[in-house]
Every structure is written in C-alpha cells, then in structure tokens.
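To keep things clear, I will list the structure first and then write my remarks on it.
Now for chain A:
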Amino acid sequence: MPLLLAVIYAALNATGLAGIDAHGFTLNTFITVLSSSNFYTSFGFSIYITLIVIIIAVALALWGTLTLKKDVLHGRISYLLYVPLAVPVIVAAFISFQSLGQSGLISRILYAFNLISDPSQFAGFVNDPLSIGIIFTQIIIASAFFVILFSTIYENENVDRLHSVSSSLGSNHKTTLIKVIIPVLIKKAIPSIILYAIFVFGSYEIPLLLGRQDPQMISVAIARKFQLYNLHDVPVAYAMALLYTIFVITCLIILFRKKKLIHDV
Partner candidate 1 sequence: MLLEIQNIEKKYGEHVILNRVSLRLASNTTMSILGRSGCGKTTLLKIIAGIEQQDAGNIIADNINLNATQIHEREIVYLWQEPLLFPHLTVFENIAFGLRVRKLPKAEIIEKTQRMIQDLGLEGHERKFPNQISGGQKQRVAFGRAIVINPRIILLDEPFGNLDVETRGAMQQLFKQITGTYHLSALFVTHDLKEAVLMGDTYAYMESGNLTVYENRDKFIHDERTGFKNEINFWKEIEKSK
Partner candidate 2 sequence: MFKKRPKFVVLWICLIFPILFLGMLAFSSTWRFPTLIPEFKDNSNFELMVSGDASFVMIFLRSVLISITVAIVSVATGFFIAKVIAFHKKRNLLLLLAYFPFALSPVVFAACLNYFFTLFLLSGTTPGVMIAQFIIVFPYAIILFNSHWGSGIIAYEQSAATLGGNAVQRFFRVTLPLSKNMLLIGFFQCFIISWFEFGLTNFIGMGQVKTLTVKVFQYIGEANIHLAAMSSLLLVIPPLLLLWANKKFVLRNY
C-alpha cells in the first residue's frame, strides 16, 4: 500500500501533474533524465560496484566455506563470522573511512614503517576514483553473509554425502568440487545472492560516506537530488526514483518466476 502511494506520487510528480513545480502533464522530465549522462553513469556505476562486490564476495565465501567448513559450522569461529552482521553499515562505512583514508590508520602504519613520508603519498581509498573503499567495505560484509549462507546450505543439503557419492562414482576431489559441490551451493544460494545484489545496488550509507561526488551510486544520487533545494530537480529525482523502482521490481518478479520454477520441479 504505502509502496503504491509512493509510486503513484512519484509518477505524478515526475510527469508534472503534482508537486510544487507542476505545470501539467509532461514527459519532459523523463526525457531529461534519460537523455542526461548523469543517470546512466549512476546506474552503470551502481552495476559496476554490485557486480564486482558480488563476484569477489561469492568467490571468497566459497573458498572460505570449503576450507574452513568444520570450523565455520561449529565452534567459536562461527560467532566471529556473525560480527560483521552485527555492525550497522553506517558504522562499517565509518570504520573504513577512518582506516582507508589518506590520513587513516593504514596510511599511519605505512608511515610508521617508513614506507611513506607524507600522507599525500598514500593514495587513500576514500572517495578514490575506482571506489575501492566502497567495494572493500561491501565485500567484507557480503563475504561474511555468504559464508554463513553457504555453510547452512552445505549442512542442509548433506553436501558431505554427495561428496562421498561422487567419490564412490570415481571422480577425484577437484572434479567433485567443480561438478558437484560448487554447483549445488550456488544453485541453492542464487535467490539470496540476487536479492543481496539488489541490496548492494541500492545501498546508500557506504557510498554516501566513501564515494565521490561523481559518479554517485543510484540511491545517493536520488537522495541528493531530493535534498538540493532546487525545485526543478525534484521532479527529476522522482523520475529517477521511479525508474530505479521499476528496475528493482522487474528484477524481483524475474527472480520470483525462476524461484517458483525451481519449486515446481
């Protein structure tokens, strides 16, 4: 319900039918948005971050789950993995901000070891051009989540037994890993991975603190457009929000269809 209200209001605003700056129906705002490179860079930038984060985090988590397996499932280490989930993203962003920045902790450590003689010699990963700060922070949180996800699946799906079956059928460890274990884990995890990707795509706090003015991730770009006190920007913001919402909803619908298919089989 509230979502519907939000979408309708956003649509009205974006088409010039409502809002402070309304001048009657127009699609100009959409044309402005769709013809400005700004929207595409934000969109593309968000996808760039999302893809890199998800690919690296999934790979790290797979490696982590398979090497740490037993320790992850039981014992003290399992609590350690949950720690990143107990840290709010804004705090994670703050910690990265203080560690990775030009005069942050890492820079100081390098200085202490005489590897640099001035903070400016350290590139710093806050507001950096490749957004390594954002990616790094996201990866830490995502990897922890994925390791927990994979190890739960590992246990639920009796992967150890599949492993024995596969071995008894004559495949070696490596083939089993590639042909059985990893596909099983990924297949079961794919809905959660995609959903997580949608979260990363729309993430706000981390890019807000660690990102540059340009390009901005989509949430940051939209929020900033709303907060600028330029009335002409508000319909543009609504239009962007609407396009973003449509994109997310489409992704979800596709995901749901696929998920249902898996259930039917």
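The candidate set was assembled so that all candidates are chains of the complex that A comes from, given by their letters.
Just so we're on the same page, a residue touches a chain if its C-beta (ideal position, glycine included) is under 8 Å from a C-beta of that chain, and two chains touch if they have at least 3 such contacts; residues count from 1.
Since the model is a prediction, treat every value here as computed from it, not as a measurement.
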item: Neighbour of chain A by the touch rule, complex-wide, chosen among 1 or 2; value: 2
item: Candidate 2 contact footprint on chain A (complex, rising order); value: 2-3, 5-7, 9-10, 13, 67-68, 71, 77-92, 94-95, 97-99, 103, 105, 107-109, 111-112, 119, 140, 144, 148, 191-192, 195-196, 198-199, 202-205, 209, 218-219, 222-223, 226, 237-238, 241, 244-245, 248-249, 252-253, 256, 260
